[in-house]
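See structure below.
For this depiction, one protein chain was excluded, whereas all remaining protein chains were kept in their positions.
On to subunit A.
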């Protein structure tokens, strides 16, 4: 508003004066927008917080694990594991095969002092390579894991999973205890700790042999499972690349499982929680807008004489329209600010009660008041146009 000269500051001053003259009515009008914006902010904030909470349970480790199951036996050769290890983002990869199509084998230890413990047990037996502890996230708790030398020589050595060791009564390896797998003797050189991989309970129960040895002694077949650990965030990518790296000729022979992407998980939860409440919030916002529109219209009718006076003092139609638009916009903005504040407060309170970490999006916190202002602006369009259309002479005769 240039030459005819109402400055924005003066316009806002007039609008504030208009709103301030009827504080009780303004407060009630603001309330509708407060409810709408408050519901929206609470809904979005709580669902973001809950989503973050659930996604947070998938810790960094889980998000870095990929498991490949070989559906067609022989599709993955030992050499192909090298291709996988060379992929960017792979920190460890190991393939294992289970004895005789996955049968559990009778295993006993030499410790005869405790007959119950020495009894035959059916235990899974797997043959694998030296990368196994890293890929299975099972550190060696006692002794050592077998090395390339053991593999090359097809040594009859065994490493026990933590649960298998407990069942067999093996706690130390210094005295070179032996276990008998299918009546063949193996020297126990190490015991693994608990596997950090939740999908690999097998590791804890198994007797682990060098794959070269397992091939000969327990007729273990080709690789049937590949365990991969990746750098943080690389799991989805590696999951996509692994089949081609492992089985370039027949990638479809492999089934890959990777943990769900935390982001999509978060979003999924957010959607579940918020759908209904979001609709509720939008409805309250529309009701709030109708409230502002209605009250602004009443105000215009009541202040007809004031509009006439302003026209007499040189106000153009657009000055009148701008004033009422500004008034309804400020009412909306107030509703947005108060609504956003109550909404954020509600999110914090709910989070504290549930022992969550509140997640409040900056865009949401800043966008809510702006949304309120926009709602007010839209609500003011009709009343403002009515006010601007009044004829000055007629308006002056109207109610003061």
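Keep in mind that, in the parts below, a contact is a pair of C-beta atoms (placed from the backbone, for glycine too) under 8 Å apart; a residue touches a chain by one contact, two chains touch by 3 or more; residues count from 1.
The criterion applied here is as follows: contacts and distances are computed from a predicted model.
Asks: Refer to UniProt and select, among "Tryptophan synthase beta chain", "Putative ABC transport system ATP-binding protein", "Cytochrome b" or "Anaerobic selenocysteine-containing dehydrogenase", the name of the complex member that is left out.
Replies: Spelling it out: the chain absent from the display is recorded in UniProt as "Putative ABC transport system ATP-binding protein".
Asks: If the hidden chain were put back, which of A:65, A:224, A:306 or A:327 would touch it?
Replies: If we include the chain that is not displayed, A:306 is the one touching it.
Asks: Of the residues listed, A:17, A:149 or A:248, which one is in contact with the missing chain?
Replies: A:17
Asks: Quickly run down the residues of subunit A that touch the omitted chain.
Replies: On the side of subunit A, residues 3-7, 9-10, 14, 17, 20-21, 305-306, 308-317, 319, 391-393, 396, 400 touch the unshown chain.
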